[in-house]
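One chain of protein is taken out of this complex; the other chains stay put.
In this document, chain identifiers A, B and C correspond to the written order of the chains, with residue numbering beginning at 1 in each.
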Amino acid sequence: MINTFEDREVAVEKRFIRKEKDIREDIAWAQINKDVLKSLERPRMLFWVIFIASLALFMVGVACEIYQYQTGMGVANLDNPHVWGLYIGTFIFWIGMSHSGTLLSAILHIMHADWRKPIYRFAEAMTTFSLMTAGLFVMVHLGRVWQFYYVVAYPNERWTWPNFQSPLVWDATAIFTYLTSSMIFLYIGMIPDLAICRDNATGFRKKFYTFLSLGWMGTDRQWANFRVTYLTVACFLIPLAVSVHSIVATDFAVSQQPGWHISSFPPYFVAGALYSGCAAIITLFIVLRYVFRFEEYMTMPILEKTAKLTFAIAMVWTYLNLVEYASTWYGNDMYAKQALIYRATGDYAPYWWMMNFLGSVVPFSMAFKRVRNNIPAMLVISILLNVGMWLERWMIVSPTFANGIYPWTWDHDQWPSMIQWGIVAGSFGWFNMLFMLFCKIFPSVSMYEVKEMVYHRSIHTRETEASSINQELAVEGAAS
Amino acid sequence: MSITNLLNNWSFYRNKRPYRGQYDLNRQYSEYKWAMALDLDVCTGCNACTTACYAENNLPVVGKKRFQHGQVMHWIRIERYWDEKMGEFPEKGASFLPMMCQQCEAAPCETVCPVGATSHTNDGLNSQNYHRCIGSRYCSANCPYKVRYFNFWNYPSTAWPAPLPDQLNPDVTVRTKGVMEKCSFCVQRLNEAKSRARTEYRLVKDGEVSPACVQACPTSAITFGNIVDPKSKVAMMWKNQQVDLYKDMQEKDNTVRGYRILEDLRPFPSVMYMERIRDMEA
Amino acid sequence: MSESGINRRDFLKVLGLGGSSLALTGCGNTDIRSGDELVMPNVHPEDFVVPGLSVFYASTCTQCGSACGVMGRVREGRVLKMEGNPESKISGGKICGLGQAAVQVQYNPDRLTQPMMKVGGSLQPVSWDKAMALLEEKTGPKSGINGEEFAFMTGAMSGHLKVLVENYLESLGSKNHYVYEALSPAVSFAAYKQVYGVDMPRLHFDKAKLIVSFGSDFLGTGASPVHFAAEYAKFRKAPRGTLIQIEPKMTMTGANADRWIPIIPGTEGVFALGVANQLLKHEEFAQSVPSDIVTLVAKYDPETVSSITGVRSELVGHVAALLWEKSPSLVISGASVEGHTHGVQNAVAIQLLNKILGNVGKTLDGQAQSPFPQIAPNAGSFAALKSVNDGMGSGKFKAVFIYGANPVFTAPSFMGLRDNLRKVPFKVAFVNAVDETAEECDLVLPIYTAVEDFGSHVAWYQPEGVEITMQQPLMEKLYSDTRSMGDIMLELVKQRRADEYKAWPDFLSYLKTAVVNIKSAVKYTDTDEHFWYDTLSHGVIHVDAPQQQIGSNFSSAMLNLPATADPQDPKFPFYLVPSERHYFRDGRHANCGWLQESPDPLTTIVWDSWAEIHPKTAESMGIKEGDYLEVSSQNGTLKVKAYLFPGIHPDAISIPLGQGHESLGRFAKGVGVNPFKILNPVFEVNTGELAMYGTRVSVKKTGESEIVVKDEGPVSTQMGRKLVVTLPADVAQLSKEI
Partner (left out) sequence: MSKSHMLALFTDFDEASNAIRELKASNLPGFNLKDVTLKSPIEHPEIEELLGKRPVYVQFFTLFGALFGSIGGFLFISSSQATFLLQPKGGKPIIPIPPDMVLTYELFILFGVYITVLGFFIGAKLPMKRHKLYNARVSEDQIGILIKAEDTAMPAIKDLFTRHKALEIIGEGSK
């Protein structure tokens, strides 16, 4: 029986706590600034542990590369015809990793899924840095890295140009486009927050942020232009992201080699990319949440939503994966079929099966709410998924070389040397290092967008709650 | 400049190699097209061609360990196959197959090189430009015959202990680490012959020039020449064997021996092989 | 010698005469080692030497005994490549890989560059004066050495250097010229001698419609592989001949056969008689042989033959039938037939088929009779090594010279040759690089390589006429402290015959005089000088000589073959087949990178030795590829990797010769194993030659295993690809081909 204003308040309160929210709506804006800006000051100890560890790992990679540079690619234990190895595999892996940033920020932005707001910033950062890492691998892989600029189409006195027919040149263009565009996207989206940093920083940092924030004042004119630009760039980024990984896929799909020459490769690669990217987001989500005490913003419901998204993409990937096998099998092309059988039964079989298990079976664990809400479990799963996706890339590259068209040159003995493994490990160090640095220097949660989120949601809920109460009152009134 | 001439002869730019008449004696595109015919029935697998290639083209001796790692640099290799349905013993002997770069007309390696280091020459060779190569190894990855060899090590510093460098052929460069290399049909010899012929206002005569392997082969299993010249031996052999350079699938009598390896991949190789014969009554 | 060049006028004259595009001798090039190599070495080049253009000098390949005429490609005073000399009837302008490797012998990083003297158990460099003084002291007139105490061991020799060597021995009053070749054709010579009365008949592969080869690897390691390969090519052209190979281990020739038949080693003769048995059933052939042979052959019915040879009985009739329908045919025998106690009988039994089929005179007739016996080649023999070894063992010899042979490496261990050699007070080796034998010698003299030296050669297999192939320097000597073998010999001769030889300051002048003497024989009308330069520029002298008449006498006495295969010893169940690799032979050129890295044609293995074992046998013994095996005979054990090889008789184990050097240089040292060492003292009864294939071995797994380094991939078939297509001979229409 509700008849007094107090009762009504209580009822509203009840409904407030009934459903768990993506984010607390009564959180004060000043508090948001405070919390996020704190992440630029004093993170937990773990931050430094991760940072130092990554630095060390990176150094290992650098050492290996220097040795390889001096001695020649032979130290990678590649051979004729097994000329590509972990470098290319890991290159694809990092390119793939970069896709989810765009997915989260651009696609969800267009779809007005506002739960992305607290987490898209670091996802975009991830995009940028994994692209940088991928770029490194192109270099590391080259036999004469000191001549890499031959790939660039720069005017020269001899009128020699790169071969625009080569998928590698498409790669170079696409990656360059993607890298710069996503950096711009990241930066534009960060300007209002940089302004906030500027307003709260002192000393050297103040100069730094002042410079970066370009004198942003949040005037209506700025906001209007900002809104349009952000949306436009987002619209550009989505097809770009798709095209980038399709092009990487064409590196293989346009070649004649069995196991590569498959028309379903581009979508397959894109799905794999989003897949590994989402898994990576979950991992970093959990790490940042702990390291920077972001429990308020990176809440369990958001984690769960991300998990659901990952699960969906995992299923898409699984489907395309099976399509690849099926089409190879029924296509009944001798070379391709032999290559497929070799993958499943030959020297790479253990890794191939592990890839399939991790990529297609493990994600089902995320079907359970219990698992989705269990942070340690999600951490482990997300890492497992990425291991699986890395294996997938390796299983695309190596078995084809080991068991290609020409039987005389089949090579079943090749195994990556410690140098290759070292450089691959180094790349992870490099990525983590950059990422951690970024999170330390820039707000890894978008403050103004969280404010918007809180603002709009609070308005929304207030209205819905109010209306529902009124209905109840009406009902009860009729009853009495 | 470029745009105008682009518009002027658009059709020329859209012409897809190999097209009939691309090579002909009245200089449509080039009056040379080097080709080979290799008779597998008289090839004894003696490796004389391989050694000749080492001598002519400054191929490094890589040593046991690197050979084991598959980093050997033989531009021409002799493959030995046993028959698939061989009983207890190989009663019909072995099958030897000398495999060198097939100088494909539609070479899979050429299109994928990011820097255009490998491309087609006017006289129909699949050239490899060491100075341009950056070692992406995509060409090798896409080569169906796997006849491209990558310099995984800095061989010039290790492969020729003094005074072995004195033997190196000054007409052929020594390749450094990180570049791809492959059979060139001894292009240095071809160029010498061509320039000699040019100074005498004539074309290179048939048999005037031949790659080292052809020259060495004790059984003369390999025939080399300019297939554009209908009177050259190699052209006559191709014709006689009913193998057409511009076709990707030959319709020929089953008594005829000529064929090109992996033709179904449509690389249009410039090397015609002639089937090995065995006396089934024996 | 480099000063004794040609002046400009000579050269012009010669061009007029020779008229060939081949250029002249390499004399006159300045030493390329002198000064900075970046400087173009020809400071005073000949007129015809144009920088940047190659000059081709004709010469002779001495890598093996077939003396192919070759041309050296020379640029800026450096020989770069060996190519065949089209004017040579033997090479026909072609060349094998072994011949190519001559330049790697020349530029070998492990060449001996100065004389070495044993001082306190190790070789120390000395000056030539010291070295020659020592020679003088030990073997000179004052040394008081008599002919009996002196031995000169050489490899097979021919031409004028051989003459000089023999003159030297003669000046010493010695008859001890021991010509030793580890892989000598002595047994087949003996057999041919018995049957045809000549050492070596001329074989017309191209004329035959069917060749039945009993273990003769004429394409790989025969008397004249390059020539035989060319003939083989003709033989395969229309009308295409058929090749049947019968041998215990597939050779390169066997790999090209239309039918390859594995057989128990040593029983080839029996198989031949079995075939003869079948053939004599045809009445045309009945009269072709004496009656005693007919009766003898009658014993060999297919079943018996099959039981002895382990070949399916129907194959006997099959081969006979083929021989019956395809005529003319040619039946030949090879090393694996002759390397047995009854090797000669085996070979004779095989020749019997030629007799029956009437091939004698058709596909097989006499070679040209060389008009110059003194420069004719002397094929080596194992007997020579034996007597040297005995002499050394008994301390008979006070001094031993060794040239062109490496007995310490090739002699089986049961001879104890190394120890015997050590007993000799003074041992001299003339070498390009220090090999196992030189290691043991007191004086090691560095001589020119074949491409630095003059010489003349006569092959013991002559395709047509007699071809004297001239050897001339393709470049100036690489090391100033090396000398020509000829010069050294001349100097040695002069120790005792100074006045007779004073006319000749060096070997070149000696050779020139000698060669010019041939002028009359070839009806050359111009001056001596021109003849000399003509000869050099062409590289060959063709002497058309009368053909040797060959008889054919067979008697049952020559054919008393053992009734069974050699008795089995349960302790050593396997036949050892020490196979001869076509680029390694007895291993004297093992130190060439090219040869080490050129894959063995059949196994495609490089840089190693291996034991070929039949997959069936391997399976029964649980052996996989790469497993280390202990292959032991009574005289030693080899530890060698297994390679599963279908082309070998299940009871045989084959290990290639030529590897397992303890010396000789970086490319050869410590690579593989040396099967010579474990050979048993089994000898061919008629000739006393070592029965190379008469050794029995046992095989044991060691448990260790290592990857076999080979060019072949994990699969050895085409996996359904259309790479090598095989066409039945009856479908092919070679006659319509160009």
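One rule holds for everything that comes next: a contact is a pair of C-beta atoms (placed from the backbone, for glycine too) under 8 Å apart; a residue touches a chain by one contact, two chains touch by 3 or more.
The structure displayed is predicted, hence computed values, not measured ones.
Asks: Sort by label and list the shown chains the missing chain touches.
Replies: Looking at the complete complex, the unshown chain comes into contact with A, B.
Asks: Among A:108, A:123, A:233 or A:270, choose the residue that contacts the chain missing from this document, as touch is defined above.
Replies: The missing chain is touched by A:233.
Asks: Looking at the full complex, which residue from A:40, A:104 or A:174 touches the chain that isn't shown here?
Replies: With A:40, A:104 or A:174 as choices, the missing chain is touched by A:174.
Asks: Which residue among A:199, A:296, A:333 or A:413 touches the omitted chain?
Replies: Counting the whole complex, the residue in contact with the absent chain is A:199.
Asks: At which residues does subunit B meet the chain that is not included here?
Replies: Per the touch rule, subunit B residues meeting the hidden chain are 1-3, 5-6, 10, 12-18, 104-108, 110-111, 116, 119-120, 126-127, 266-268.
Asks: Identify the residues of subunit A touching the omitted chain, counting contacts across the whole complex.
Replies: Touch with the absent chain occurs at residues 28-30, 33, 153, 159-161, 163-165, 169-170, 173-174, 176-177, 180-181, 184-185, 188, 191-192, 195-196, 199-200, 214-229, 232-233, 236-237, 239-240, 243, 247, 250, 448-449, 451-452, 455.
Methods note: only the chains that are shown with their structure count from here on.
Asks: Name the chain whose C-alpha centroid is farthest from the C-alpha centroid of subunit A.
Replies: C
Asks: Which two chains have the greatest number of C-beta pairs in contact?
Replies: Ranked by contacting C-beta pairs, first place goes to B-C.
Asks: Using the mean of all protein Cα atoms as the middle point, what chain has its own Cα mean nearest that point?
Replies: The chain sitting closest to the overall C-alpha centre is B.
Asks: Averaged over CA atoms, how far is the centre of subunit A from the centre of subunit C? Could you give it in whole Å?
Replies: Centres of subunit A and subunit C (C-alpha means) sit 69 Å apart.
Asks: For subunit A versus subunit B, what separation do you get between their C-alpha means, in angstrom?
Replies: Those two chain centres are 46 Å apart.
Asks: Any chance you could list the residues of subunit B touching two or more other chains?
Replies: If we look for residues of subunit B contacting two or more partner chains, we find 72, 77, 79, 81, 97, 262.
Asks: Identify all positions of subunit A at which a residue touches two or more other chains, and write them in rising order.
Replies: 405-406, 408-409, 411, 413, in rising order.
Asks: Could you please specify the touching residues of subunit C with respect to subunit B in the complex?
Replies: 32-33, 37, 75-76, 78-84, 93-97, 100-101, 103-104, 106-109, 219-220, 225-226, 229-230, 232-233, 236-237, 240, 242-245, 250, 252-262, 322, 478, 582-583, 593-599, 601-602, 604, 606-608, 616, 646-647, 666, 671, 707, 709, 711-712, 716-734, 736-738
Asks: Of all residues in subunit C, which touch subunit A in the complex?
Replies: Contact set of subunit C toward subunit A: 707, 712-715, 717-721, 723.
Asks: Of all residues in subunit A, which touch subunit C in the complex?
Replies: Those in contact with subunit C are residues 334, 338, 405-413.
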